[in-house]
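I have a structure here, written as C-alpha cells, and I will follow up with some questions on it.
As you look at this complex, bear in mind that one protein chain is not there, while each of the others sits in place.
Now for chain A:
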C-alpha cells in the first residue's frame, strides 16, 4: 500500500485524485484528500501534548515538556543527552554507590558561562533584583565572554561588573559598594572591569543622579514619604540647579540631603545611621552638609512643614 521497495512514490494518495494535496488533521490522526474529502491515511501519530496543563504555577514542572527550556545564551551546540542525578533505589548498587558516576561532560566554555550565570543569579538574589536585570546581566556577560577582550580577568569580577552595568542600564543603579557587599571582588577591581567592559562593548551609561537612590535609602531608614520627597527635592536643587556642591559624589549629596530633611522633620536620623545605609563615611556627609546648610532656605521645598525650623538645624 504505502511505499514499494526502491522507487520513491508519494507515500499515500487519494485513489481518485492522486495528485491532490493531502490535508493533515492531527487531532483525529487522519490525512484527508483536499478535493473529495476521502480519509486516506490513518493512525498518524498525534503530536499534540499528552497532558493538559491548567495550572499557571511556574514552579511546578510542566508535564508536557520532556526537558528544560533551551538557554539561548549557552550556545546551541549542546544537544547531547545528559544522565540526570541519581534518584530512587534503582540507581544505586548494593554497596550504596551510584551506578552512573561520570556526569562531567559539559563543554568548557559552557561551564564558565554556566558558573557565571549562577554567580550572577546568586548575587542578584541577595539584593532581590528582578529577573529582567538578571537576564540583561547574563546577556552582557555572554557578549563580553565572546568578545574575549577581558579574558585575563576573573569571571566573578566580570560578572559583578555586568550586574552593575545592567542595573544602571535599567535605570535603577546600585552603588559600587552595594555590589561589593554581595560579591567577593573588591570595589577597585569591579571599577576596572566596569571601565573595560564599557570600552569593549563600546557603550556608555547614563550618569547617576541623586534621585536614583532616594527611595532605597529612605525605605531602609524607614523615613516617612514626605521626608523622602523633601530629600529628593533638596538633593536635586543642591546638585543640579544651584550647584552648591561641586565635585561631590551624588551619593554623598543624597545622604546629606536625607540628613537635612530628617533633621527638619520629626524622625531625626544621625549621620552615622545614614552613613551606614548609604555606604558613605559620616565625615563625608558632614562636609556636604556644611556646604548645603548656608542655603538651606532655598533648598527645602516650598510646601514642607517644618517640625524643626531651619534656624535650629544642627550646625555639624
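Assorted remarks:
Basically, a residue touches a chain if its C-beta (ideal position, glycine included) is under 8 Å from a C-beta of that chain, and two chains touch if they have at least 3 such contacts; residues count from 1.
As a convention for this text, contacts and distances are computed from a predicted model.
Chosen from "PCI domain-containing protein 2 homolog", "Inner nuclear membrane protein Man1", "Sodium channel modifier 1" or "TATA box-binding protein-like 1", the protein name that UniProt gives for the omitted chain reads "TATA box-binding protein-like 1".
The missing chain, though absent from the display, is touched by one residue of A:14, A:251 or A:299; that residue is A:251.
Looking at A:128, A:204 or A:305, the residue that reaches the missing chain in the full complex is A:204.
Within the whole complex, the absent chain has one touching residue among A:138, A:160, A:175 or A:265, and that is A:175. Within the entire complex, the positions of chain A that touch the omitted partner chain are 175-177, 191, 194-195, 204, 207-208, 243, 246-251.
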